[in-house]
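Note that one protein chain of the assembly has been removed; the remaining protein chains are unaltered in position.
Right after this comes chain A.
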Amino acid sequence: MNVLGPVDDIPLGEGRSYTVDGEMIAVFRLRDGSLRAVSAVCPHLGGPLADGQIDNRVVVCPLHLNAWDLTTGCSKSGQPPISVYPVREDHGRILLGE
């Protein structure tokens, strides 16, 4: 279990990336207030997913606009899947891991 920092560090509807155990993880704060964490590197050509746009279901990579489901990690456009990690908010902090 890792504490990544205050939840307010991530504006509503945006994402920020964090380094956890040498791995880059993009954490998104959905407009419904919940959090999602996925691998930060786009499997297509390495785009920074934390810079992508999201809604309450998917993230769209900023480079070539492929999309992935934030909950399952499955691609909506025929790309390989991304990893998803358990993440939640606890007293205003972002907790990553089970």
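Definition applied: a contact is a pair of C-beta atoms (placed from the backbone, for glycine too) under 8 Å apart; a residue touches a chain by one contact, two chains touch by 3 or more; residues count from 1.
Keep this in mind: contacts and distances are computed from a predicted model.
Asks: Consult the UniProt record of the chain that does not appear here and report its protein name from "Pyruvate synthase subunit PorD", "Multisubunit sodium/proton antiporter, MrpD subunit", "assimilatory sulfite reductase (ferredoxin)" or "Indolepyruvate oxidoreductase subunit IorA".
Replies: Looking only at the record, the undisplayed chain corresponds to "assimilatory sulfite reductase (ferredoxin)".
Asks: In the whole complex, what residues of chain A lie against the chain that is missing from view?
Replies: Within chain A, the residues that touch the unshown chain are 8-17, 19, 22, 24, 26, 31, 40-41, 45-56, 58-60, 62-63, 65, 67.
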